[in-house]
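Sharing a structure here in structure tokens format.
One chain of protein is taken out of this complex; the other chains stay put.
What follows is subunit A.
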Amino acid sequence: MELFSNLAMGFSVAGSLANLAFCLIGVLLGTLIGVLPGIGATATIAMLLPITFQLEPVSSLIMLAGIYYGAQYGGSTTAILINMPGESSSAVTAIDGYQMARKGRAGTALAVAALGSFFAGTVSTFLVAIFAPPLTAIALKFGAAEYFSLMVLGLVMSVALAHGSVLKALAMVVLGLLLGMVGTDIYTGTPRFTMGITQYADGLNFVALAVGVFGIAEILRNLEDETDREVMTKNINRLLPTRDELRQMIGPVLRGTGVGSVLGILPGGGAILASFASYTVEKKLSKNPREFGQGALAGVAGPESANNAGAQTSFIPLLTLGIPANPVMALMIGAMIIQGIVPGPNVVSEQPELFWGIIASMWIGNLMLVVLNLPLIGLWVKLLTVPYFVLFPIIMAMCSIGVYSVASNTFDLYAVAFFGLLGYLMSKLRCEPAPLLLGFVLGPLLEENLRRAMILSRGDASTFVTRPISALLLLMALGVLVLVFLPQIRKRRDEVFTESDA
């Protein structure tokens, strides 16, 4: 079996002492950040990105991946203990998890979340290993027109899955695309939108944009209202679930894994959607749906499995097509480019060790999380009591160092301040930052493929609809757009997001 020999190679790469250590550091840092409310995974990865540049490409990506799923775990811990999801994808966990904690079953809720996530992580790691290679084979046949259409689909999906107004999300994508144009035009060398500042000739630094729009805007939002948080630390009961509770969680975990794996592949923030979809499914299937909202075990087990499965399978579009499914994946692309790896279907054939190493490290990382998280719960809980006004000056210092160390360009630091203000303004005006970041990352790629496709077709724009795969992708994008503008769907979508905000 080729799959197993490939996986064996992956495990030998990821199992080296150094890579195990980086995976561990990543997972720990990720959990730490996930536990601390007020700083999300995107901002963390953006900040820690520069640190990983000194490492080997494999090690650096393993560590970044570790941070990502560590943050997912950490986010569920705060969701359960203080009803404050550290990550948006664990918003649903907070509903029933916090109620369980209030009833003195915090330990059970934490254990169920951890075990469910581990199971989902194991299954979806295999899914990535099984489905990624055949998809790369398809992707290798993609020409410029197909890439263009695929990116259009990705951007449209990110609009559909964003909170609030569809129009504003669309505008954010376009604004992101325009910001991505800043810098030197690749074909002609003409500087664009640089206002004569030569330091921006290489384009705006995307670490600066991500840190500003996600990290600094988040800090400013938290500073609006400085109140104390209440932590459920006293009554954490025994951690290991009883046999009965284990039996209860099997169904939700299996369904959550399925739902999450499918939705995670969708571009635009699959993990959040996955956890909500799973919650709805469990509520529908439950014999006593009234239990939901009052501390239902299934309401924790299902969504937690789903969001972890989704987090994992969102690596599929990244590894096969080089297209990011969410802002975190956009940062991973940035990391790969800086390491000199061109993301896309060639990674699997040209750098098999990198490809399979990352996949194997996902499973190792998940195992580490289960082993670490349960015994270390006490430590994470203590961290929750660190007051916010101590945290954010530290975060600001790390942001400054991180952004500066990317290129030693002081103008990147001015850009951080600008994007921080922009991000805060956007949040005040209820515009979502995720479509903006995706647009920013995909902008240059989109333009390059558009121009190349037009040259290849001798200026005939119908190339996008006469090539079958491209036409199909564009049709799907159009379908999604039509759907989100339909009144019924719009109403339903509003309900979904209001409920997940609760």
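Going forward, contacts are C-beta pairs under 8 Å (C-beta built on N, C-alpha and C of every residue); 3 or more make two chains touch, one makes a residue touch a chain; residues count from 1.
Note that contacts and distances are computed from a predicted model.
Asker: Pick from "Tripartite tricarboxylate transporter TctB family protein", "Multiple sugar transport system permease protein", "Cytochrome c biogenesis protein CysK/CcmF" or "Spore coat protein JC" the UniProt protein name of the chain that isn't shown here.
Answerer: From the listed options "Tripartite tricarboxylate transporter TctB family protein", "Multiple sugar transport system permease protein", "Cytochrome c biogenesis protein CysK/CcmF" or "Spore coat protein JC", the omitted chain resolves to "Tripartite tricarboxylate transporter TctB family protein".
Asker: Considering the complete complex, identify which of A:8, A:383, A:454 or A:471 is in touch with the unshown chain.
Answerer: A:454
Asker: Which of A:171, A:383 or A:465 touches the chain that is not shown?
Answerer: A:171
Asker: In the whole complex, what residues of subunit A lie against the chain that is missing from view?
Answerer: 51, 54, 165, 167-168, 170-171, 174-175, 177-178, 181, 185, 187-188, 190, 192-193, 216, 219-221, 223-226, 387-390, 392-394, 396-401, 403-405, 408, 410-414, 416-417, 420-421, 424-425, 428-431, 446-447, 450-451, 454-455, 458-459, 461
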